[in-house]
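What follows is a structure written as structure tokens; I'll ask about it next.
A single protein chain has been omitted from the complex, and every remaining protein chain is retained in its original position.
Take a look at chain A:
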Amino acid sequence: MTNSIADIGEADVIMLTGSNTTENHPVIAERIKQAALSGRTKLLIIDPRELGLSRFATMHLKPRPGTDVAWINGMAAVVLNEGLQDGEFIAERCEGFQEFEQPLSEYTLEKVEAITGIAASDLVEAARLYGKAERASIFYAMGITQHVNGTGNVKALANLALLCGNLGKAGAGINPLRGQNNVQGACDVGALPDFFPGYQRVDDPDANKKFSEAWGVTLPSQPGLSLMEIMEGAREGEIRALYIMGENPMVTDPDVRHVGEALTSVDFLVVQDIFLTETAALADVVLPGACFAEKEGTFTNTERRVQRVRKAVEPPGEAREDHIILAALAERLGSPGPSLKPDEIMEEIASLVPSYAGIRHNRLNKGGLQWPCPDIDHPGTPILHVGRFSKGKASFNPVDYLPSIEPPDEEYPFVLTTGRILYHYHSGSMSRRSHNLEEKVSAGRVDINPEDARRLGLREGDGVRLASRRGDLISHAHISSRQPPGSIFATFHFSEETANLLTNPALDPVSKIPDLKVCAIKVERWERGE
């Protein structure tokens, strides 16, 4: 997030898209509701599904899934037509405006309506709402990024924010809601194939030299393989050993049948986790780790706030804190260095990552610190890009709408989208072992529009079989007018019926994010006992 959770209430307009916030980021949803209830903030939702936040919204537009670039560009075109752009901001702080402006004229209201299904008048109204606001923030989540053209979606949103000068002030900004508790931090500290800690590229000679010197070895300068490429490499025999710490790709990755093949193809699979997950069950060695309550360290939340994790209880049996396991492995692999304690590890991170330079465990006792935090006295940075961008000027990046690569057709007439529900989390490896949460909801379900249900002869709770070109699953129908016609929503928490049996592993070429949000499926009634 460029901005902070604390300044949500300062927005005049919040534009929310591709995020079912009440289920996925409940406490942020609560802040958005409070802002809307205060009467000061107008909420504009653009999302195919009716959401928990819809009743707080001034407007809710429902585009067809996978058509985001079209409506975002369409909104930008309206902003320009009506002269609502922030000319001063564009002139002083941005570049590439002309290249961006020109092709936009193609996004006429008629064309956008034809692609997205959003009525021209609604799009104009939405563009005015966003464009006229003094402070307007954009919030989005995986509904925007988990597409084959997810990078394009994100760029298009950034263009819109730049166009209206909505960066560098409270109540504005571009605010992606990160999924897992420490996705942000894992990226920040370099758990990425192309970046060292602090987003310093492995193939940048200066960065490579810096880290090679700091770590006392010559480091490889070729970017490594991404998650999906690793899985492919494993299937093809290029990856022979795989070490997995705390992940459960057997449930969370698209097209889990192929993931299963990948994990069984490698010669040696190590899984370090707290439970014998679906993935750990395939391993050659399973190492029992410690959970969040059993160790010291930090997580970095979606607003870049580095916060303390504190040890409250001892790990069970012989389970060990993960950094101790890694230190033991490092020693056996011939590491010359001593094994460090978590606060010492943070000092090392701070010495190599400029935005973490001022972060120390003992500075995090009062609500943590938001990076960039460049020195030991720095109070942290709640809002990015105030006054100037770190790289000088921000660029507009023209993006074009590309139709989804797997549109519905006669054989597979429904669009499947996947996501989470309030009571469970991700692969369910934690939430499904919470007695309380599992008692509340213990099976997946698929949401289907009442009209579609009638056509298929489905009633609430009936068995349904969903099939895509990759696989099929059996679940239960939940009939909901919240679900737009022609589309199905399914969860991926429940390994026995994970929607990722169906999803499409095609990747966004830049971000390498798989297309989890749009794939074509067919739906039929499934009789029990069949």
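Following the convention adopted for this analysis, a residue touches a chain if its C-beta (ideal position, glycine included) is under 8 Å from a C-beta of that chain, and two chains touch if they have at least 3 such contacts; residues count from 1.
Note that contacts and distances are computed from a predicted model.
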Given that one chain of this complex has been left out, which of "Formate dehydrogenase subunit alpha", "Cytochrome-c oxidase, cbb3-type subunit II", "Formylglycine-generating enzyme required for sulfatase activity" or "Zinc transport system permease protein" is its protein name according to UniProt? "Formate dehydrogenase subunit alpha"
Options A:Pro65, A:Gly168, A:Gly185 or A:Pro372, residue touching the unrepresented chain: A:Gly185
Which listed residue, A:Ala91, A:Ala114 or A:Leu276, touches the chain dropped from view? A:Leu276
